[in-house]
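Missing here is one protein chain; the remaining ones are kept as they sit in the complex.
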Amino acid sequence: MATHALTPAVTAGYRGGLYEWLTTTDHKRIGILYVINSFAFFFIAGLMALAVRAELAQPGLQLLTDEHLYNQLFTMHATLMIFLFIIPMLAGLGNFAVPLQIGAPDMAFPRINALSFWMLPLAGVLLLAGFVTGGAAAAGWTSYPPLTEDRPLASTGSGQDLWIVGVVLIGTSSILGAINFLVTIFKMRAPGMTLFRMPIMVWTMLVTSVLVMLATPVITSALIMLFIDRNLGGNFFDPATGGNAVLYQNVFWFYSHPAVYVMVLPAMGIISEVLPVFSRKPLFGYKAFVFATAGIGALGFSVWAHHMFTTGAVFLPFFALITFMISVPTGVKMFNWVATLWGGQLTFSTPLIFAIGFLTMFLIGGINGAFSAAVPVDFALHDTYWVVAHLHYVLFGGSVFGVFAGVYYWFPKMTGRLLDEGLGKIHFVLMFVGFNLTFFPMHMLGLAGMPRRIADYASSAGWNDWNLAATIGGFMIGASFVPFLWNVFVSLRNGKVAGDDPWEGNTLEWATSSPPPPYNFDHLPEIRSERPVFDLRHGREAGGSH
Amino acid sequence: MTADSHALATVEHSPVAGLAHDQRGGISNPVLGMLLFITSEVMFFAGLFAAYFNARASNAPWPPTEFEHTLEPIGLILVATIILVSSSFTCQWAVNAIKRNDRKMFIRNISVTLVLGVVFLLLQGYDYTVLYGEGLTMTAGPFGTTYFTLTGFHGAHVFGGVIMLAVVVYRGMAGQFSDRHHDLVEAVSLYWHFVDVVWIVLYSVLYWL
Partner (left out) sequence: MHPIAHPRNALIIGVTFIVVSILYAVLAEPLGYHVELAGATMLFALGIAMGLMAYILIAGSPRE
């Protein structure tokens, strides 16, 4: 448990009751609120997934005999996971970490930071309200017209409209947050922290914020046009009156493709923090990481129509070529992460184990994605379970494992207590095995032709066994949260005191108390490289190559 | 200060020199935040324009025959355009005035800007009623839908700008701005110029192209 002379004199702590938490503008508390809110929606959306899996375990409609309810469940599962779990969870971890890692006292706009957060539970309530007002949105999270413009089919109540308003609200929250991050990162770095001495986590939050800021307004425009078509007699997307349904898909995916990088880049940032600390080696190829991250962000804006190859209205070679190109910077990152571990003195603490889980699972997701980039392959596999396998390998195998690496890594800094290692490892094993049992069979199901978004399938199709396996895996994932929640509950009360720097970290957040005081730092070490706390610990004066 | 600082040029000679700077030499946070917000708004209008060009390419003739002469560039809408463009000038004069601590001219010019903005909105509203009378409504095929969505959201942005200008006028009259503290004035003026540029693009594309 390392402490050094920089421990601030003021004892830090989250004193103050509910009122303090409701009115806080402190980025650390707001970050924690984001994490808690995101986990709450993770569990709700997870339960929806379990309902879907329970229905699909065997052929025949057993539980969800109302197929319309089934449609609502898979629609809301994806919507909540994307907009109220992954994106805000990573924004929240970034909110906690970024000002600390750049040596700043808070974000640039603390009150807007609070506003960004509180828009989220409100939006969540709006989205879920559909269930009690006659039916939640039920046309898939992608909400394509003409289905979403055909009111009796799409949703018997105002669920689709509530969905539109909820998502637009979340988008606004994201955009404000992105602007906050960019101004913070560019204007509030501590002296000596040049752009190329920032932690990779900060770089990934920077690029993510650029993507959010420039792409999210486009989905806002798509959803507003959908709302106008639905409620004001508009003619954007209805072919019968001169509109174009594929237009919606183009505008929608112009945002939603960069959105997947929003969902994964900060997780990659977390991995880039965890691997060097637990291998006791610097990150291999820092500059390559920076350029690869920027490259992924830039290329990610030019591939949207690979989600629409089968519409017949897409410039196929353009999108296929650029989609293949994204595997280059991604591959560079994979090699550099492995190179960081290679020859390192590894400490297999829970954060590292989840990081290794990320590396292996995201690799699989990247490979099956590369297959999908090939147009003829996609023509066969579009809208089958192959795609469901791909998206879950990158978003769960990648982002969720990355999130947990970050949670186990930063929990001591946030709370001053260590999480139990034993429970952490049980959590990992259950989640890793359960995850693969759920989603690996979906590759086979997709190749065997099982379509997405169906409540039932014929017993003679040959899909029974893999579906049953996937359902068992799903419940195993659910079970894995028991040791995690128990761990959090017990550690908050009785966990080992963490001290400033339990992991012997490299970056500035470990140069202050756990949790930090409201103003973050009493003193900052001299910043001469991307590992200022490492340098301080080893008594380095002039830094290395920077 | 390294020898490479020539790469950034001195603050006085760069195009962002006119904007408020803070002690460490960067643009002030609220102004930077507003500029970034403006880039996000560019992308919002990009989505709407994307729909417009797609609709236009898929529907011939454009304009449809029944609306061939409905959107005349020379008329009330040109008056509204001149008013909005003028308001950008008065807005910039207001910013220049507060930069040299001339509070009187600042208040005068920013109030004129506010009034011109309101007049633009009223003219647009009146123009909408004229168009409705000629049968051009939100439901009149993609032509009507795209027209009212684009101009409507532009109008909403003007309305937001009018609210911000009103706040600036109020705070200005309370003496809260000076040559050293006027971040909000600059931020609002940048937004107002943006709204003007969007209108010029809209007017050119919807009425002239």
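A and B are the chain letters, set down in written order, and residue numbers restart from 1 in every chain.
Assume contacts are C-beta pairs under 8 Å (C-beta built on N, C-alpha and C of every residue); 3 or more make two chains touch, one makes a residue touch a chain.
For clarity, every value in this text was computed on a predicted model and none was experimentally measured.
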Which of B:Ala46, B:Ile83 or B:Ala166 touches the chain that is not shown? B:Ala46
Among A:Leu147, A:Ala298, A:Val429 or A:Leu447, contact with the omitted chain is made only by A:Ala298
Residues belonging to subunit A that touch the chain removed from view: 182, 186-187, 191, 194, 210, 213-214, 218, 247, 250-251, 254, 298, 301-302, 304-305, 313-318
Spell out the interface residues on subunit B facing the chain that's missing from view. 1-2, 4-5, 7-8, 11, 14-16, 19, 22, 24-27, 31-32, 35-36, 38-40, 42-43, 45-47, 49-51, 53-54, 56-57
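Here, only the chains that are shown with their structure count from here on.
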Chain centre separation in whole Å, for subunit B relative to subunit A (CA means): 35
Help me check something: in the complex, which residues belonging to subunit B touch subunit A? 22, 24, 26, 29, 32-33, 36-37, 39-41, 43-48, 50-51, 54-55, 58-59, 138-139, 141-142, 144-146, 149, 153
Contact set on subunit A toward subunit B in their complex: 108-109, 175, 178-180, 182-183, 186-187, 213-222, 224-225, 228-229, 232-236, 241-244, 247, 250-251, 254
